[in-house]
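One protein chain omitted, others in place.
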Amino acid sequence: MNTHERIDRDLSERDFTVVGKSVKRSDTLEKVTGAARYAGDVALPGMLYAKMKRSNIAHARIKSIDTSKALALQGVKAVLTHQDVPRVLHAGSPHPRSASVTKDQYILDERVRYWGEGVAAVAAVSEEIAERAVALIEVEYDPLPGLFTIEAASDPAAPPIHENGLGQNYVLPPVFVTRGDVDKGFGEADLVIEREYDLGRPTPAYMEPNVCVSQWDGNGKLTMWTSTQSAFMVRGTLAEVLGVPLNKVRVIVDHMGGGFGAKQDLFQNEFLCALLARRTGRPVKMEFSRKETFVGGRSRHPGKIWLKQGFTRDGRIVAREARVTFNSGAYGSHGPGVTNVGTAALTSLYRCENVRLEGRCIYTNSPIAGAFRGYGVVQTYYALDLMMDEAAEKLGFDPAEFKLMNAVREGDMAPSGHPIVGHGLVDCIRRVMEETNWHELRRREKPETVKRRGIGIGCEMHGSSAYPGIKEQGNAIVKMNEDGTVTLITGTAGLGTGAHTALSQIVAEELGVPFEAVSVVQGDTDIVPWDIGAFASHTTYLGGRAAQLAAADVRRQVLEHAAPLLKAEPGDLAIRDGFVVVANGSNQSLRLSEAVGPQRGMPAVQLVGVGTYMPTKSYSFAAHFAEVEVDTETGEVAVLEVVPVHEIGRVIHPIAAAGQIEGGIQQGIGHTLSEDYVIDLTDGRSLNPSFVDYKMPLSMDMPSIRTIIIETAPDPGGPYGAKGVGEDPIIAIGPAIANAIYDAIGVRFHHYPITPEQVLNALKTKANETRQ
Amino acid sequence: MNRLVSMTVNGEPCELSVALNRTLLDALRNEGSLTGTKKGCDVGDCGACTVIMDGRPVNACLVLAAEAEGAAIETIEGLQPAYDKPHALQQKFMEFGGAQCGFCTPGIIMMAKALLDENPDPSEDEIRFALAGNICRCTGYTKIIDAVRATAEELRRAGTL
């Protein structure tokens, strides 16, 4: 049985006509035929090509830049340095209503803060000439001390990387979260475990390198095609920094090749490309190479988590204390959000009334950490879940049973301060145990062979939407055309998740029309209503709800209009399968086109509905099972099988939802076992900015995944109860694997990625200890 | 200095004037205006630029355009039997969720086509082996493999393989 049959079986009890069906994704036809236009596919007459000069030093003041040789090269049309661009301090993470953004970036500064930061840009008639010109730019630096680690940068004597007055290179003042009485809790504990967890630096490594194309018209209006998750944020920041009104900036995103959170930021290129286009009076394309996409991109926050918990003999958690320290890299980007969300997450998942948490985020001269699927929670729940496994063993419980006992339940206070709806986590853990014959597998004999197998379970919960950190808003316009077809105009960005299909399904369901009757207009800030962007697992939850509200508005108008035609009250009417029907009894019905189309010389009714939705928060849940095989001679760990169970309230498109889960697992396996973007700690240089050396699991490395989606805790805030799913899978898989490794070889690791060499060394140490 | 390169692209004769240091990928995307073939790394690590050259899948980023003189090139744009009729692979990728962000998709579909041309009934392991050089960061590969298997089954049933 393949994945979608299984999901369909699980979800068979429902009366929806479109929602919950794996309709053919309307946004993929163009992708499979090659017709989909990505920003890099845009070609305009007279277009120039731009390249960025990047620093080869991590921390320095720029003494001088000599661009004369570059400008003299045949075919070079313009060169920009920090002396040629507006000096406007702006935030890398441009959420407009977030209290916590950090304005710490200039387009180009007279100072560089990480190895590979852009210091100049060139536009030329070909990419190859632009590259040669970049090589001809001579930059003289006054070196500053490179602060590459949290320890070095947070030393009170360390020089500040940004002059924000906070000291110790804090990106934001430390975050404190307290509930109950932690000291009293530890006093009641029978077992206290204290550990430090060390977190590597995975990067999103989306397939489409960052790219944008800029064109100014004669009226001073900029059109930019760019690969972003947040077109309106790009528009707002460009307008602010370039000093033009919002109606003079148009941002177009037809399709984009993945972002996974990171493409919420601006990457210097948007500004430089726009300015080069303005300077030369010609369209300009600026496309990163793969290496630049690593070097100038955004990673997950590396860092350290010190975690201490007190447990009672009967298996309760009575105290939890943590210090979370994230390495923000050279700029703040999403540091504030990630620190807040990641730290606060430790109030939950496993019940504990007494909690004292502290979160810090530190500037260093290393690559910029930004938003990345799982947003701080990947890190903190890795630590929390690993410690639960350890505590279970020390207290004599089965780890899955122990997690089940302590799982958050209906009414518990969520990290956002809201009561949790439903028993989603409990349901996920139970289902994983049933589905995998957990207890039977745990009793399995473990021969002392070279290759040893182990099983593990990892759990998570994650909020749909960024509330309360950001007060979000989703907007949609739904129009019904005179033939009964429907146009959805949405600000929701198409990240590749299938959001537009899901939104169309919701609109079709709400309006009682077939899925095929709905078409989508998206991706143009001049046309679609404002949207905050596609992130925080909220596109279906937030954008879908807005679309549902807009569709409901249209439905009301249709029924009001059809009522006299059917000689009935609007309240007695419904729309089913494209017909307005009288709900109670009479067989009367009217084709939608007859109800709303032009009649007897009268024009058609204008049917436009607008939906605006400002969500609060809901939580989705997951429990993952992983089986691993460890080669005890080489230290290699292979993931043999993953069984993810996700509770997401209401599944709109089962295959698309499963696709999110399976893709998240792929990235999470990478995080846990092989992916780490490494810098040289002597000079801050990137050591592996390529797909050869940044080790993502590929087709032959990926195990079979048996995806199960359940709908036991629908959320009243989402469309038909739907909640987010995008971020959840990447959080649960890591602990599942680490716990499985322990089960296989009896070694607990407290970091990621867990490399073969570390496994081998740990096994050697263990063997030596046993001998002694 | 440019050189005139004559090849067959998707069954049609095609003559492009390209610089000698131009790759086939850049020539197809720029001079050829065929942007369906994607550039994900430009050094042969990701497979997004996979095209079929004289019957064999290759990374277009690792072929000089000048080397394609006289070659028959197939790209994603040429796969559909008719403009309103997707190829079975394209159909199954849509049905099974084999495309998410879609950036790797043209390369993966071309690689899958080359596989099915050679082996009409590939096992899961054979599909994974064939796609080893095509990076997909969205799907975890499960849905891609479902789509390729379903295509193979359909093509076998239809007797077109």
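Each chain carries a letter (A and B) given by its place in the written order, and its residues are counted from 1.
Everything below uses one rule, namely that contacts are C-beta pairs under 8 Å (C-beta built on N, C-alpha and C of every residue); 3 or more make two chains touch, one makes a residue touch a chain.
To be clear about the criterion, contacts and distances are computed from a predicted model.
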Item to check | Protein that the absent chain corresponds to, by UniProt name, given "Multicomponent Na+:H+ antiporter subunit C", "Glutamyl-tRNA(Gln) amidotransferase subunit A", "HEAT repeat domain-containing protein" or "Molybdopterin dehydrogenase FAD-binding" | outcome: "Molybdopterin dehydrogenase FAD-binding"
Next on the checklist: Can you say which of A:155, A:516 or A:633 touches the chain missing from this structure?
Outcome noted: A:633
Item to check | Selected residue (touches chain absent from view) among B:9, B:111 or B:136 | outcome: B:111
Item to check | Residues in subunit B touching the chain absent from view | outcome: 3, 19-21, 23, 42-45, 47, 50, 53, 56-59, 61-64, 66-67, 111, 114, 129-130, 132-134
Item to check | Contact set of subunit A toward the excluded chain (per top definition) | outcome: 128, 132, 633-634, 674, 678, 687-688, 691-693, 695, 697-701, 756-757, 760
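One rule holds for everything that comes next: only the chains that are shown with their structure count from here on.
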Item to check | Interface residues, subunit A side, partner subunit B - complex | outcome: 2-4, 22, 24-25, 28-38, 40-41, 43, 128, 204-209, 255-258, 260, 289-290, 495-498, 655-656, 658-659, 661-667, 690-692, 696, 698-700, 702, 704-705, 707
Next on the checklist: Under the definition above, what is the set of subunit B residues touching subunit A in their complex?
Outcome noted: 19, 21, 29-30, 33-43, 45-46, 48, 75-77, 79-80, 86, 89-90, 93-106, 109, 127-129, 131-132, 134-146
